[in-house]
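One structure follows; several queries about it will come next.
Heads up, one of the protein chains got dropped from this complex, but the rest are sitting where they should.
Right after this comes subunit A.
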Amino acid sequence: MSHVLVVGNGPASHRLVERLRHHGHRGQITVLGAETLPAYNRVLLSSVLDRTLDADAVTLPDAPRDVRIRLGVTVTEIDRQRRLVRGDDGVVHSYDDLVLATGATTRVPPVPGLADEYGHLPRGVTALRTLHDCDRLSHQLTGGGHAVVLGGGVLGVEAAYGLAADGNAVTLVHPGTHPMDRQLDVAGGRLLADHLRAIGIDLRLGRGVTNYTEGSVRLDDGECLDTEALVLCTGVTPATELADQAGLAVNRGVVVDDHMRTDDPHVHAIGDCVEHGGQVPGLIAPAWDQADVLARVLTGADATARYVPASTVTRLKARGIDLVSIGAATPCADPDIERVTMSDPARGRYATLTLRDERVDGAVLIGFPDAIATISRLHDERRTVPWDRLGLVLGTGGPARTEPADLAQDSVVCRCNTVSKRALADAWQAGSRDVATLAEATRATTGCGGCADDIRALCRAWVADGAFPEQNTGEEGAA
């Protein structure tokens, strides 16, 4: 079996290694990670930031025991001819298959004062990508400070929410007309902005940053914001230097085909460093999918496995607001598209659904938690949506409660003993006029006892409407 060498030790690499063993790869596997920490779960950084979790609580499960993992090793060179990789510790590793999982780095906007000549961030500025970033940020914000979040994409909105929930004053600066403008239409974006304001986040929309000096950010309209922490949520850049040096095809990311192969058949790439079909997704779900595909290809479990990008579903991870965006924010005016829209701004709710062939093509849903769950799955599985579109959005449907008196004669009142309303009425007529005697006569209520209230209600109704005249009560009951 081949020796697989993985450069990078993030979630994509972690998943790949696990899947390689799962699919029966018995050859050697080596992982070289630049960070000194074992692989961890980036999604939980906000919980580390707000101190719910210790940094070591976000460590991913240990790799299979026989995988060699070298931490704190930055790869400096790839020799594709001889299939060798050199680390900054001077050690040279050979490989049969090389996998680049080098990830991405935060894009630092070209603004004076934001980075020094070496690209290092100055004091008071931080990205939000690594445990190191978290540590840095929490040292800057020691209890109820003022933070400025630059960039109102998904990460920026989530960061602003988290920092505000943690008791900080937060200003979100975003160049677009509304937050998450890549995912949300105008109506949805406005509603999100209202939500953010409602929890006390200051918004500066349509604004950029022109200058940073320690403790102060200047916006492009001249406003100066004092801040203890400037958080950069300004997007990421695939880490492609190594691939570049090695002469592999690199565009925005390392270019791969559907099998996650670069233009060198012995070199593959997955995760945030990758460009596939012109797209650089930079999200964990595609990275895991790519790792699964590559594991199948490399082990031969399914040598023809292909990575097919799933349509993007962006689910905001922020408490207090349920928001999802599916597909493109603004679909073209296509006659085959059916559109369902519901706007209820007073209750902070908005839904727009675009359907093609009765299947979900796109959606923006805010404030409809049930619909978000249902519609995301309908979309993922390409299922047809229910006929009642508004019911789908509102999450209605399901059994409506009928008052016992309004039940049909044949309906079963006591399920445990299959006692119908008719049987109870007959027993009533025969003289059983309360729950105990009706139970004696029909066995109703003797199972789980749950229908006792219903039978009491029936008794009241029968008494009230006088359906059973007094003289009948003289007859001998079935009891």
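What we mean here is this: a contact is a pair of C-beta atoms (placed from the backbone, for glycine too) under 8 Å apart; a residue touches a chain by one contact, two chains touch by 3 or more; residues count from 1.
Heads up, the rule we're going with is that contacts and distances are computed from a predicted model.
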Look at the options "Molybdopterin-dependent oxidoreductase", "Phenylacetate-CoA oxygenase", "ABC transporter permease" or "DNA-binding response regulator" and return the one that UniProt uses as the protein name of the missing chain. "Molybdopterin-dependent oxidoreductase"
Of the listed residues A:317, A:422 or A:456, which contacts the missing chain in the full complex? A:317
Hey, which of A:105, A:138 or A:417 is the one touching the hidden chain? A:417
Please pick, from A:112, A:167 or A:386, the residue that touches the omitted chain in the full complex. A:386
Residue in contact with the excluded chain [from A:36, A:52 or A:279]: A:52
What subunit A residues would touch the chain not displayed? 41, 43-44, 47, 52-53, 57-62, 313, 315-317, 322, 369-370, 372-374, 376-378, 380-381, 383-384, 386-388, 397-399, 415-418, 443, 446-450
